[in-house]
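Yeah, one chain of the complex is gone here, protein chain that is, but the others are all in their spots.
The block that comes next holds chain A.
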């Protein structure tokens, strides 16, 4: 039986992955989007090495904690390691209000009272707060505006565009509920009424679209999960998870009773590149690998493709012993076919 700590299917606890905004893992339900974690091109194509890291799918985010335990699944250390040096500092970001995420938010009467537009309950009444906005309101002196604009710009820049850091993979789930808490936002970048200029119908539709997609009203997707050595299989509904992280946590919970306490080391060195690190860890004798059978009947390593693509093509899951998974593709396939 695994101890609450270090339950590790693969045995990797990586300090590597410079994931971003790792705080977002929690599963705030409706706000997540359909955007799978996928290989997104670098915005500036400057740092390919960083890119590779970005393509590592977040099966366990640094900084993300498997509930109640420190877990490392599929090669990712779930402990936060360095903040990855992307000009994008995490904290200011996460404290930003996303009040109107669902197209509705409260009108706040903040310090800058003039910005309040009580619009009888129409959606998107938000407040522009403070100096963050280059607005002439700050003073009647028009000269101050460029100042204001300037001042607020760096903060905004971080948010709006991250030049140096290819920040592609997003976890769109935002655990910060639409709130009016600006207290901790250094950049005080609050919402502005009617900005960006999007019609209400679109705003409301996209909000519910994203919510719907993540919940997938269209149905459920139960797949069998087998684990080598376990006496019986389980079934999971893939639609109840939004990303690999959730899936791996759930699986780990489900199968924790079956593991033969070979919790592996946490001290494996950092590797770049997705499959490389996995493979290396396997070679080092780590425990299990999660694989799945796709629509074509091939056995694939979980985590390569965007989450949506995975759920679309996954027919069954298999938690494979690491030792069997070496040489991965051909060997695994044979083995599975014989077991099927």
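Observations on the structure shown:
Criterion: a residue touches a chain if its C-beta (ideal position, glycine included) is under 8 Å from a C-beta of that chain, and two chains touch if they have at least 3 such contacts; residues count from 1.
Operating definition for what follows: contacts and distances are computed from a predicted model.
The unshown chain of the complex is recorded in UniProt as "Leucine-rich repeat, cysteine-containing subtype", chosen from "Vacuolar protein sorting-associated protein 33A", "Proteasome beta subunit C1", "Pescadillo homolog" or "Leucine-rich repeat, cysteine-containing subtype". Panel shows chain A; residues 21, 24, 33-36, 38, 40-41, 43, 88, 93-94, 96, 98-101, 103, 114, 117-120, 122-125, 133-137, 140, 142-143, 145-146, 149, 152-153, 156-157, 159-163, 167-168, 170, 172, 174, 189, 191-203, 205-206, 209-210, 212-213, 216-219, 306, 308-309, 312 of it touch the chain omitted from the view.
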